[in-house]
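For this depiction, one protein chain was excluded, whereas all remaining protein chains were kept in their positions.
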Amino acid sequence: MSAPNSRQLVAGMVGGGSGADIGKTHRYAMRLDGHFDLRAGIFGRDPKNSSTIAVGLGVPAERNYRDSHEMAEAEAAREDGVDVVVVATPNDSHFQIARTFLEHGISVVCEKPLTQDSTTAAELVRIAGANDAILAVPHCYSAYAMVRQAARMVRNGELGAIRFVDVEHASGWAATALEKEGHKQAKWRTNPDIAGFPSVVGDLGTHAFHLLRYITGLEAERLSGRLQTFVPGRRVFDNATVELELSGNVPARVWASMAATGHNHGLRIRVYGERGSLEWQHEDPHHLKVQDLAGATTILTHGLSTLHDDASRLTRVGLGHPEGFLEAFANFYSDLAEVLRARRDSTPIPERELSFPTGIDGLIGVQFVEAVAASHQDDSAWKTPVSAYRKATA
Amino acid sequence: MSAPNSRQLVAGMVGGGSGADIGKTHRYAMRLDGHFDLRAGIFGRDPKNSSTIAVGLGVPAERNYRDSHEMAEAEAAREDGVDVVVVATPNDSHFQIARTFLEHGISVVCEKPLTQDSTTAAELVRIAGANDAILAVPHCYSAYAMVRQAARMVRNGELGAIRFVDVEHASGWAATALEKEGHKQAKWRTNPDIAGFPSVVGDLGTHAFHLLRYITGLEAERLSGRLQTFVPGRRVFDNATVELELSGNVPARVWASMAATGHNHGLRIRVYGERGSLEWQHEDPHHLKVQDLAGATTILTHGLSTLHDDASRLTRVGLGHPEGFLEAFANFYSDLAEVLRARRDSTPIPERELSFPTGIDGLIGVQFVEAVAASHQDDSAWKTPVSAYRKATA
Amino acid sequence: MSAPNSRQLVAGMVGGGSGADIGKTHRYAMRLDGHFDLRAGIFGRDPKNSSTIAVGLGVPAERNYRDSHEMAEAEAAREDGVDVVVVATPNDSHFQIARTFLEHGISVVCEKPLTQDSTTAAELVRIAGANDAILAVPHCYSAYAMVRQAARMVRNGELGAIRFVDVEHASGWAATALEKEGHKQAKWRTNPDIAGFPSVVGDLGTHAFHLLRYITGLEAERLSGRLQTFVPGRRVFDNATVELELSGNVPARVWASMAATGHNHGLRIRVYGERGSLEWQHEDPHHLKVQDLAGATTILTHGLSTLHDDASRLTRVGLGHPEGFLEAFANFYSDLAEVLRARRDSTPIPERELSFPTGIDGLIGVQFVEAVAASHQDDSAWKTPVSAYRKATA
Partner (left out) sequence: MSAPNSRQLVAGMVGGGSGADIGKTHRYAMRLDGHFDLRAGIFGRDPKNSSTIAVGLGVPAERNYRDSHEMAEAEAAREDGVDVVVVATPNDSHFQIARTFLEHGISVVCEKPLTQDSTTAAELVRIAGANDAILAVPHCYSAYAMVRQAARMVRNGELGAIRFVDVEHASGWAATALEKEGHKQAKWRTNPDIAGFPSVVGDLGTHAFHLLRYITGLEAERLSGRLQTFVPGRRVFDNATVELELSGNVPARVWASMAATGHNHGLRIRVYGERGSLEWQHEDPHHLKVQDLAGATTILTHGLSTLHDDASRLTRVGLGHPEGFLEAFANFYSDLAEVLRARRDSTPIPERELSFPTGIDGLIGVQFVEAVAASHQDDSAWKTPVSAYRKATA
């Protein structure tokens, strides 16, 4: 995994100003492998703040824009315009901003949830296609090497037919009413107007659901959901359990929470097949547990010489040297860079079965959120996620 | 925990003949603390086999009976008759055998599921009460010291109000069609006529559900269940997921499986409260994980000087010396012995909030199994477990 | 593993009176599999206490003796005399008591350290041989199923030639001056006059050293030891580190401690061979970690169908049902029972490469303790354990 500055892609960013952790995380991830040079952006709504941040990031003043229309137009017109724009604004603005760039043929990385409803999400996917632009959604957990190993093992049939999947993203980060104590992130993530969805499903639930889809390659045929609010007075549902029927009649469960007291991060998946099972959890991401029919457990480590290429190609340092969240996020960007560079240089786009999530994944995530909400409102009756897009494109 | 032979109770057994693992387990557990002397029994349907086993166990020939009526009558008539009879026969005979002894005023330990439907289970509970006999059900996992510690912590409010409970008894023991390979235990446990219930819920599911009730003290208000058969051709549902609403509107989940490929035993519970959470799993039974609001995890070990008395009184050996399944089962028998001995000797029965499960627990388990089946047949619609008994006695 | 009372062996005990945990542990272990019937004994020096305990244990009054000479003579003369006597007295009396029974041809289980010096230990071994009696030493950790699995794997060459062994029995049980707070066990275990050796090496160190020998089959050629006293004012060395050269020039290390603050039990062994390595620890005794050349770790569970017979024969309950310390101790007694019964019944003694530790193991343990002390006094110079006995018998 080299980092040739000379062939760097040019990136822009909207959002990610002061106090915005996610913008910083994107920048760490873009910087790590050196594929991207951040050269343009709008770093918050206050022009002065945005300018200060731009200076700090080495973004030239003339490419520190005031709004996304201005930026899209200017960058599309430049010879050295951005190859991609990262949209890291609050969820309620994703659609307008992403659309603007996509309509100018500029590829976009848009944070999840992609938009606030499946209609607009499908619209974004359509626009990206119509303008020949990439729309990528950073469900970055799927970019961990050991998640790729798991996905490859399932696809290779090493577990046999899949029987059952259990996934949870049950965090304890908001187990108390942080939003009433001035906690900035808690404030917007528990404000349904900004968060975009009135439940943790739109937030952590979509990560869990995407991980399930990424590893197993299965889709949700129908689901039954329940939503709860554990922290009194909270404006969003902070806990959710979902029962799923996946393609091929495979049962599955999802648990999403921001109020699982005592938990740290809480993303974990277990996949059971007829010949074996596997377990991966984000708090120990460089290991993958594999259990065989007899009941023995084998622990595979990131970096082992015996891993599949989908995993081993994502290794920066030696066996036993842990790589973490930023490295996984950087994997997402590396996979994206590979495609963007091929497009820029008109070279063949590498074919990878296991690569970065796209707008379609974002759309399916939004459909999932909507179906869970609909089921909850109907006393957990089974609902089929609106899958018009999938059908249309199938 | 002493073992004074001189004050031993007299025990009888029905079932537990050759090849019957559960009978052997009961005998190990009765023997460990020395509270019981096995002096009477029927060890299988074949008189010759039964006799051979009786000799091996040191049971006098005249107390090796041919059927339970004969045994109940003879033992009830003896001065030194049995204080308790263990019923370890296939599930379809529990009701008739247990009833026979209870009607003679003889206390009974009856394996779960108590009977094959809630009507007969309630009937057993009624008969036990009417005849002033003890009816105990060996959900022995609740007798682990660290489960008692967990139950005490919840009752003491150390976790605050309970928010969510997740429990699973997902074993991999029958992940393949063992029943077609002559595996004796698989044969009867996957035969609905003998197992009593056509699903793993009646088998492992009741253990999981009881553990949930024992630790939290909460009851199921309604539930939604799904049953699956993972192993092709199997006659019972070998996998089940259940969503629950517990008293006080607390959501919970149960997963029961005999086909969770790669798992060994698979019993695990997690309880989340507003101030902390805890996790216990049977494959590491002498530890209890407690997580606080900040996200730190503390691991408590069986034998620590800081444990509650409900846990510390169940300690035979020093700190760090693991106790296992037989010791937990022996704890069940020790708690039972305490009560039986007090009754025999007309001394006050010790009051313990946390002691052995009784027929009512067995009945509630059967009601749970029935409600899950009913929900499954109704496409997972919410069902309220038949709780006439509870209401009648509340 | 059956428990036929009819063929029970008759056991006696010296020591194990009130407050003596180790006596109770022996009785649990003898009782679990039902091989032994405790019928004679001296339960402490006070006749009245001894009598009370005898009654409680169901030991007939006429077989509750006053001293070991009386007991040995009387039991040797009885038709139904004891098959074995357990010596569970303070260490300073082991030699005299064990000798008395052995000289009467009565087999003995003697707690470690066998005696207080290698001369008397060798003398006991000699007397046992001369009188055709069994002398067994309960280093019971070697009786865990997964330790047997480890020992078999090493003997089968599954790890290739052994490279390195690291073992520790580093407990935190006496990390503070418990002996000054009236802690009974701390009092005698930190009193060199009673404990027999002025260091934790005689106590926990011999367990660690025996485990190393049992699993690897290697002997100590020379060693360098260091002793420390961590708790101020303590009369014994409560911490020790030893560097060893085993047969075949294999380096090894032993760490023994009673003051490893925060530790619970602390027995753990790691064995490295040219083709793989393994790790076992007493706080998770039903698992064995095996690591291969590539760096993958496989966790084997007690009860797996794939284990060697040396391990699988020591399984009482199903896969995933943990067995603990008492079960391991009972394994020691079961292996012993097999030999004692064959001798009693004049049937062939089963040949087992992996069985219970004998007096020779006890002797080698004492030699180890002496060599560590000698090295410590000589500023950790290399010492060869006195191995006259081994040479004489080799």
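Should a chain be cited, it is by its letter among A, B and C, assigned in written order, with residues numbered from 1 in that chain.
Criterion: a contact is a pair of C-beta atoms (placed from the backbone, for glycine too) under 8 Å apart; a residue touches a chain by one contact, two chains touch by 3 or more.
Small disclaimer: the values here were computed from a predicted structure and weren't measured.
S.K.: From the listed residues C:N264, C:T301, C:S334 or C:Q367, report the one that touches the chain absent from this view.
M.R.: If we include the chain that is not displayed, C:N264 is the one touching it.
S.K.: Where the complex has a chain not shown, which of A:R63, A:R234, A:H265 or A:K289 is the residue touching it?
M.R.: A:H265
S.K.: In the complete assembly, which of A:H282, A:H308 or A:K383 touches the absent chain?
M.R.: That would be A:H282, which touches the missing chain.
S.K.: Of the residues A:S50, A:N91, A:S118 or A:S171, I need the one that contacts the missing chain.
M.R.: A:S171
S.K.: Of the residues listed, B:N249, B:T306 or B:S346, which one is in contact with the missing chain?
M.R.: Of these options, the touching residue for the absent chain is B:T306.
S.K.: List the subunit B residues touching the unshown chain?
M.R.: So the residues of subunit B touching the unseen chain are 294-301, 304-306, 319-320.
S.K.: What is the set of subunit A residues that contact the non-displayed chain in the whole complex?
M.R.: 2-6, 21, 24-25, 27-28, 31-34, 55-58, 171, 173, 263-266, 282-286, 301, 303, 316-327
S.K.: Hey, which subunit C residues sit against the chain that's not shown?
M.R.: Considering the whole complex, subunit C reaches the absent chain at 159, 163-164, 166, 172, 175-176, 224, 226, 228, 230, 239, 241, 243, 251, 253, 255, 257, 259-264, 272-277, 290-293, 295, 297, 379-380, 382.
Here is the rule we use: only the chains that are shown with their structure count from here on.
S.K.: For subunit A versus subunit B, which are copies of one sequence, does the interface use mostly the same residue numbers on each side, meaning over half shared, or is it different?
M.R.: same
S.K.: If we define chain centres by averaging CA atoms, which chain lands farthest from subunit C? Would you check?
M.R.: Relative to subunit C, the chain whose C-alpha centre sits farthest away is A.
S.K.: How many angstrom lie between the centres of subunit B and subunit C, each centre taken as the mean Cα position?
M.R.: So the centre of subunit B lies 35 Å away from the centre of subunit C.
S.K.: What whole-Å value do you get for the distance between subunit A and subunit C if each is reduced to the mean of its CA atoms?
M.R.: 56
S.K.: Report the inter-centroid distance (CA atoms only) between subunit A and subunit B in whole Å.
M.R.: 44
S.K.: Two or more other chains touching the same residue: where does that happen in subunit C?
M.R.: In subunit C, the residues touching two or more other chains are 301, 319-320.
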